[in-house]
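One protein chain omitted, others in place.
Now for chain A:
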């Protein structure tokens, strides 16, 4: 037995030695992988169409991306991801060549070159306290021939040189909690008015000389009725404010140092008014808009300060900012959605009865309501004014509308993926094979000529592209049926917008997308957020005539005790089969390993009060679940209090499908010395092939494989801040391995002088985690491997033969674990955003770690580099086993970036899915961008490569057969001759 194992090992080590690199050739890029770029939900947009040349729009988004988009096609010219720590507040265009961004609560001002997106300058603005920020780029304000950019942030007003980013002057307003509302340049003068509020009751106005930064005037007055945070600027000296109750409009006039107020109740403007009114941010001369329920009312402020209703629209409406189309002519647009499209109306500010433009645009799919609209004008061929509108929809998509049609659209919900699951494609039905486009003979010939050119290196770049597309077509990877290797699947993606997408793994195209009705804002559910996706129904018995479905779990608000929502989606068609709003909250969803008779998976939903609810609510499911009731356990991690608790179900149900729970164990971390920063568990669907690991000296170690292993990392509370905020002496990182059934601490280990952030991955019998070592000033990765000692004496062959082993005895958490751990730490150069591990169908293939690096790339690192048994001089036997000599740091091999030259901007997660082919795993990395690839951790040992020459094989066989025939005939002849002789 030992010798056999040895031989096998030798073979394995030979195999592994020959497969160190996983790089691609240049022409293989894009064959098995795809990459999609997104920007996220647009929150601000500035057009740049004045000059000749390429027309573009610069946008900033909720994902903190600043991007320049082509107005013709919607493609990205350039894009920068500032990340979640640098939130973009304002954008603008200065001097016709720079894009100005103000970010991080008004503390960083940057200028980007408009054509190519290079950063031109960056200015750090400092101030005494945080406040709202505001940006003003005056068109005609010059200080010493230099354009000035005014930025308000952190309680200070800064004037920054537009050319090189120098701070020209700085004015501290010395007013605590002054929340700026507007920054206004008085027309034709160098005076700047700053209008804002202190608290909810005082109105402040500052007048500042823009040339020198002198404070000329400061007016302050208490607002009668309070202030709700909504204000609209009607003219350069009039502001309209909604009071805190939402029932009265206050007009503030601050001309000539006098601040006057006049109050008007909303009910005098709008007849049947009930509830709360909101002010819309509209910068139209003399007009403001009030939103009450679904109605929007436009009110004009006359010169005398009287209010009169101009128009009333009975739909949910988005209103654009004001666009100056010519001298003293202002236009603005409002858009509202209909059942199968949107209506766009452009009006001239002065003339309410006349529409400049009224278009209704049809849309082919449900995109929800209109959220934002930005308009831009152009001169038509007949010299009249034309308008185009950039529209942000409820599903975060971005549309450009012109001449009554959607010119282009972007599905930017995909920049905010929450959860990913895969679904198998339909089985190919006999007789109804997918229609294959028959090529004509000429095309076929052309293709072969092209390929020949390619092999003879005569092809031009255009030809190469053509060859590439031919290759893609030939591989049939974008078919809508299941394939033998399991490479073709549907990625079901849940996004923050509440839209569910199905992406084809072959080419990344959107097969269907659905804005879930249950995830749209409604009166009962104000702020629905998606939580998780689960496979709900995976048909095996009737795979041909039943479609699989997925469960979308969401809740009505950000807090834990908000009510839950369930929604069921057909994964082939995207139809929302049904949805239900629950009468309890959802804190945790436990997919159970049971199915009812219709192959629906059972799920247990835990609510905030600790009750467990069984879904689907059928008696069938209950009868499946009842016998297993006593074997269901779960745990909760309360990170704030530092307590981990384990629960079991009570036998008695409180009603038919709800069960009371009881706490059975708890682990209490001392709050003065430990704070939970990371927990991690094994993936539920992971497959482990071998229970034992054969080590060099013909010994076997048994892996401790438990589905209930929880990895917890705690740090000293002092060291929970940023790196560098604490000294090595007062910071430590403690890692725990906990059995979640009994609450046993299986292993506990302290890293002194280490601190977070911790990223961890648990797989098979090991944990790998990444943290910062303060003493060495380097990032480190550690591995813990866990081995089961209770089965260690099964190594005796005689025991195996005589059946005196305990290998077949069931493993129980209630048995006392006899485990042995081994661990080792290595330095790692990068900080890490996410760690995942490859997973294959049977778990035979060796594992590779997938590390999302700080540069938004995915790096594959062989698990063998993180083997705790690595030593400086491995013995011959250990070398044969594949143990790499010990080094202090982990190597980063440039060829093993599986994202090759691409970046997955804003990388947040890496999902791995096994293909049917054992050697291959499918990898989906998501952030602002999406990236998908196929990856073989130990190379494709079980299939021929795609460029395998079948023709040559066939040719050889034919030649051999021919040779056999020829020699046979020859020998026959010879025999005959011999006989005649």
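Rule of thumb we're sticking to: a residue touches a chain if its C-beta (ideal position, glycine included) is under 8 Å from a C-beta of that chain, and two chains touch if they have at least 3 such contacts; residues count from 1.
Just so it is clear, contacts and distances are computed from a predicted model.
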| item | value |
| --- | --- |
| Chain left out of the displayed complex - its UniProt protein name, from "DNA replication complex GINS protein PSF1", "ER membrane protein complex subunit 10", "Guanine nucleotide-binding protein subunit beta-5b" or "CCR4-NOT transcription complex subunit 10" | "ER membrane protein complex subunit 10" |
| Touching the absent chain when the full complex is considered, from A:281, A:668, A:687 or A:966 | A:668 |
| Contact with the hidden chain (one of A:113, A:815, A:895 or A:945) | A:815 |
| Hidden-chain contact residue, picked from the options A:207, A:773 or A:840 | A:773 |
| Chain A, residues in touch with the chain not shown (by the definition above) | 2-3, 6, 630-631, 641-643, 648, 650, 662-674, 697-698, 734-735, 738, 742-745, 747-752, 773, 776, 780, 782, 789-790, 809-812, 814-827, 868-869, 871-873, 875-877, 886-888 |
